[in-house]
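Showing just some of the chains, left in place.
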Amino acid sequence: MNHRQFCLEDLARLVQGEFFGQSDLQLEGLASLDLAQARHLAFVNADKYLDQAQASKAGALIVTASLKNQLSNHHNFIVVANPYLAFAILTHVFEKKCEQKGIEDTAQIHPSAIIAQSAYIGHYVVIGEKCIVGEQTIIQSHVKIDHDVEIGQQCFIDSHVTLTGETKIGNRVRIHANTVIGGEGFGFAPYQGKWHRIAQLGSVKIGHDVRIGSNCSIDRGALDDTILEDGVIIDNLVQIAHNVKIGTHTALAAKCGIAGSTIIGKNCVLAGGVGVVGHINIADNVTITGMSMVTKSISEAGSYSSGTPMLESLPWKRAAIRFKQLADVPLTQLLKRIDHMQTQIESLESTFKRK
Amino acid sequence: MNHRQFCLEDLARLVQGEFFGQSDLQLEGLASLDLAQARHLAFVNADKYLDQAQASKAGALIVTASLKNQLSNHHNFIVVANPYLAFAILTHVFEKKCEQKGIEDTAQIHPSAIIAQSAYIGHYVVIGEKCIVGEQTIIQSHVKIDHDVEIGQQCFIDSHVTLTGETKIGNRVRIHANTVIGGEGFGFAPYQGKWHRIAQLGSVKIGHDVRIGSNCSIDRGALDDTILEDGVIIDNLVQIAHNVKIGTHTALAAKCGIAGSTIIGKNCVLAGGVGVVGHINIADNVTITGMSMVTKSISEAGSYSSGTPMLESLPWKRAAIRFKQLADVPLTQLLKRIDHMQTQIESLESTFKRK
């Protein structure tokens, strides 16, 4: 991947950890315990990985102090309180950065647009009227930035992204390839059997440190704006409809869909494939498990689910037919009837004995 | 957003409404009741918004006659029978239009393609052999129009759209960014453990006034065509497989997926995330609620659903385990047994009393 090397001592310092072993050991990359070789650094995050760690050929390991004591096969360590966080930090050291600067001569930039000196604008990028691109922001090839879009500093916008709808983006925002932000919301007034398009006049406001995956669609608002607050992270193929608002540090896994005007609180986690209807509120600190369908507001923090568990298809068919039958089987009433019958039987039995 | 201004009287005339108040009141935009200021027009659609409307700082309100009489705090009105429709119409007045004309010099257009005089072809658009682009149609930057694709008049094709598979598109069609139309259908003949690709020879036919969102995939037919009839509206991230046919004025919300050769009738509404299997028929005027799985034809108009409601995760786990148990719990037989036992108990009781 990358041929830069770092010595163990320097890497330990970067994560404010303590190193043990050969201070000048040269490491050229991070690797998983299984695939790591002598020039690799790997991390161990929990006791359950101890066997794997003992067997690993990694040149050095990121561990906690207590894990270190159980790894007799190894001699080179970086000891930290949170090995996973240290690993996360070190991935940035070994990442191959885009080192291009300036504006490629094939970019089409409207004269009224303001592009910071240290920004990079890739080949075939098109930037419209009155756009702003901040310092150290990287715009990869083929990006379309429509008029009145503003992008902050140190952002990364990957290829084929479409930014339109007068979207405003904060600093350190990363938007992955082929995502569309600011597209027209799905707003139509039904009248006499036809759909009358409502031109969408709102925008999209994206805070700082937001991350959006590839092939996402985030629509502009109808009148007010669609809002992603600071620190929101979004995976691939996610749909955010017009006028949705998502609170700080909320995470949406791949293939979620949020319908129009719904408000999601802070620090929520929506697992993959979750669907949320429009015009509801979800409180802070809510977790929703994968593929759940959220049809009502959630006012209490907690974990929520819907759906049915996987079965082999044949028993599933039987269960599914009985799910249908539930429409005509009054379960709670049934329970009461059974309780009542039990009482009747017991009464019969005791009366009978008395005789 | 926009600095054009219109006076109250003119706006009322555009929606065939009656104005009340200051005829020359200058309005520069539409806004929601909450955010509207003195230069904004807002709309009130139902009694439940009356308190919000009373508190609104909007300069003027679009209302029905009966709503107007209840809004004592306001003096400037446009009175119409259908405020939402009037609002929909007025969004077009305040929308910022693409005013570009002609062909950008970076567009690559095959000499055999026919581009109407009043069309706009954006930067880095690529148009292949024998394509046609109609009058007043706008093709935004980076669009790829593959050979033999035809596009009607007054269409809007946003950036990074791929049109291929000899797709034919009617008039006033809007296709949002990064959508792919005419891609190869997913057709493979299984033989000796391998998948043998079936080259797709059909096309896609799109009627007039169709709207397709961003990041959609609409595949060309295998032999016959995939068809979207007039007035169909489709949201973002929707999959339409080969040889699907969708009837006029049917609406598909975001993240729907329709498998191959399925036929959907007219005036249907599929809510978000609905999946429909292949080779079935859905009648006209069918509504399908969000995230439903449609595995059989629907022959009657009406509303249909599947899935389970959301619960807190702990009770959900109990309910989910019992869903599995349903495979071995013959519910209707159980009901009969309970009815029978009841009869037995009653018979015992009455015989007992007689003794």
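A and B label the chains in the order they appear, each numbered from 1.
Following the convention adopted for this analysis, a contact is a pair of C-beta atoms (placed from the backbone, for glycine too) under 8 Å apart; a residue touches a chain by one contact, two chains touch by 3 or more.
Since the model is a prediction, treat every value here as computed from it, not as a measurement.
Chemist: How many copies of the chain make up the whole complex, given that 2 are shown?
Modeler: The whole assembly in this structure file has 3 copies of the sequence.
In the analysis below, only the chains that are shown with their structure count from here on.
Chemist: Mind checking the rotation angle between the two copies, chain A and chain B? C-alpha superposition, nearest 5 degrees is fine.
Modeler: 120
Chemist: Can you check how far apart chain A and chain B are, centre to centre, with Cα atoms defining each centre and the answer in Å?
Modeler: Chain centroid spacing, chain A to chain B, equals 25 Å.
Chemist: What does chain B use to touch chain A in their complex?
Modeler: 1-2, 29-32, 34-35, 82, 84-85, 87-89, 91-92, 94-96, 104, 106, 122-124, 140-142, 158-160, 174, 176-178, 211, 213-215, 231, 233, 235-237, 249, 251, 253-255, 267, 272-273, 290-291, 307-314, 316-317, 320-321, 323-332, 334-335, 338, 341-342, 345, 348-349, 352
Chemist: Show which residues of chain A lie in contact with chain B when the two form their complex.
Modeler: Chain A residues touching chain B: 108, 124, 126, 142, 144, 146-147, 160, 162, 164, 166, 178-180, 183-184, 186-189, 191, 193-201, 203, 215-217, 219, 222-224, 237, 239, 241, 255, 257, 259, 275, 277, 287-289, 292-296, 302-309, 311, 315-316, 318-319, 322-323, 325-326, 328-329, 334, 337-338, 341, 344-345, 348, 351-352.
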